[in-house]
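Here's the structure we're looking at; comments come further down.
Omission of a single protein chain aside, the complex is shown with its protein chains in their original locations.
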Amino acid sequence: MTLPRVLLAAALAVLLVLPALPSLFGSYAVTVFTLIFFYGFLGQAWNIIGGYAGQLSAGHAAFVGVGAYAAAVLSQDAGLTPWIGMLVGGLLSAALGAVIGYLGFRFGLRGFYFVLLTVAFAELCRLVASNVDAIGGALGYYITFTGNPRHFQFQDSRAYYYIALGFMLLATGVVALIERRRFGMYLTAIREDESACEALGVDTFRVKLLAMVVSSFLTGMGGTFYAFYLFSLQPSTVFGIPLSVEIVIRPIVGGAGTLLGPIVGSFILSPLAELSRAYFAKGGWIGGHLVVYGLLLILVVLFLPQGAYPWLVKLGGGRFLGGGLRPPSDTSPQDGAGKAGARSGPS
Amino acid sequence: MAVGLTLIFGVMRVVNFAHGDMMVWGMYLAWVLSTRFGLDPYFGFVICAGVLFLVGVAVQRGLVDRILDAPHEMQILLMLGVALVLENSALMVFGPEPRRVRGVLRLSTIDVGPFIVDLARLVTFVVAVVLSVLLWAFLFKSDLGRTIRAAADNGYGALVIGTNVRRVYAVAFGIGAACVGAAGALVAPFLPFSPSAGLPASVTSFNIVIIGGMGSLPGAFFGGLLVSVAESLGAVFLRPSLKEVVSFSLLIVILLFRPAGLFGKRLS
Partner (left out) sequence: MSALLEVRSLSKSFGGLQAVKDLSFDVSEGEIVALIGPNGAGKTTVFALLSGFLEPDAGEIALRGRSIVGLKPHAICALGLARTFQIVRPFPHLSVLRNVMVGALARHPEPREAAARAEAVLVEVGLEARRAQAASGLTLAERKRLELARALATEPAVLLLDEVMAGLNAAETERIVELVLGINRRGVAIVLIEHVMRAVMSLSRRIVVINYGERIAEGVPDAVANDPRVIEAYLGDTAEG
């Protein structure tokens, strides 16, 4: 039981070092780390519904897209600062998430059917965005560069590094909070067996819906970063299935339903994607990094179905029960009473 | 091609996300055969089907077999991995430029009453119907076909009566892949294609299969017709770029109200 704590402490130490790094790095490394953090953030947001609750959403790009377009259009056409537009985008995404979740969960779609529902909604968003000329249609929407922080734009690329880091820490904090509360415990139980949860008094519909809303809100906030980091939005990329795959694959590889899984996954995959992209580009082979993704996904499914993080914990000799579920009583002093009671009880 | 997908799903309850990418490989194979060896796709499709059959068997034997008992989610992710590998290896080998296969029937048309029909499309349609009928006959008339259906009904039961379920699964997966391989080769003469065509093709065929009914052969056939008609109507009454909106909306409605599809048995 101590090893996960050691890992946690190590992770915290790394996170403390991270803010200091940009001053030592070249700009390429800063870019790579920014992407690690950003995709770690998106993965963590997905993790709430996809990992903890076990509802495999393959349409999370829809939330990035809605959030990105909302913040960008509000900033460009209505003069609303993206710092507030970010929340608007989050709320719009959460509303979309609520609709998808309501329909999917009310009608009891599970597994593959839920996957298809989320994909269908994301594709619908893509098609709608491609056909609304006011937001650029299929050609995309472009943001004028001002370099003004009020416009969520920065001359120094290190600013994006810190913002992405902040996003990732925020999402991880939210998940850590959820994990310790009744809500989080219900989520993992729902992943294990929904009917049994119902029998035990869990309103599975409400819990799943709430998870979907929180997850899509955070993802929608991430859309603002996406828009103002790239300065252009194309419906086929920002709503596309490939982005959804990018979001899903990191927590899966790192360990879905664990607190650090999405981050571990992003630290593995984002640099790998960048490096292999650069490597294969040299050889004139585009798409090479996605072949690597595919192979990695196959290997993880076959050999490490719980993901890398639980495997790392086990490797160190620690015990790992499913997804992020060290019972709080094992560490909290208050439950010493419970243990004492256990000893004095009849046996 | 939805026929192939429905076969794989119907028999094995495995969701083949790599379906569209297998079709794209069928197209490229037809392209290679026709440009390098001068083999017309209307003959080449037999070879494409054969090669894809082997690919299907290999994927089933090497990968899917290992996790048949795992949760559905794992299979989805596995096939997603296979899809990524297939699509992007095609991208690496053939590049992103759209290709087109020159068939002998290119540009020839015939008049059927008031309509002008593209001969290439007509031949493809006829061959597709013939293949579907053959497949149906195979499943319902031959011993192996009956075994496949038995395994689909009850894998454990089939195991008990001594069927080699794994072999049956491999054959079914192979035939499913062969169907898309053939389909790919057959549409290649009139549909320009690039590696990125795989994913949309997969999504479209999922549409068709869900709408028609998972695991139902006539469902796949009529689902295909329905989706095409709906998309054409959407293109006429809305705007061409919105035609898919119709089929995705249809998909959502079917998912919610009749998840077993229009022709499928009710899932218990």
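Each chain gets a letter, A and B, in the order it is written, and its residues are counted from 1.
Here is the rule we use: a residue touches a chain if its C-beta (ideal position, glycine included) is under 8 Å from a C-beta of that chain, and two chains touch if they have at least 3 such contacts.
Keep in mind the model is a prediction, meaning the values are calculated, not measured.
Every shown chain that the unseen chain touches in the whole complex is listed here: A.
Contact with the omitted chain, checked across A:84, A:196 or A:299, is made by A:196. Interface note for the absent chain: among A:33, A:52, A:152 or A:186, the touching residue is A:186.
Residues of subunit A in touch with the missing chain: 180-182, 185-186, 188-189, 192-193, 195-205, 321-323, 325, 327-330, 332, 334-335, 337-339, 341-342, 345-347.
By definition in this document, only the chains that are shown with their structure count from here on.
In whole angstrom, the spacing between the mean C-alpha positions of subunit A and subunit B is 32. On the side of subunit B, the complex with subunit A involves touching residues 15, 63, 66-67, 70-74, 76-78, 80-92, 95-96, 195, 199, 203, 206, 210, 239, 241-242, 244-245, 248-249, 251-252, 255-257, 259. Residues of subunit A touching subunit B in their complex: 54, 56, 103, 107, 109, 111-113, 115-117, 119-121, 123-124, 127-128, 130-131, 138, 241-242, 245, 252, 280, 285-288, 290-291, 293-298, 300-302, 305.
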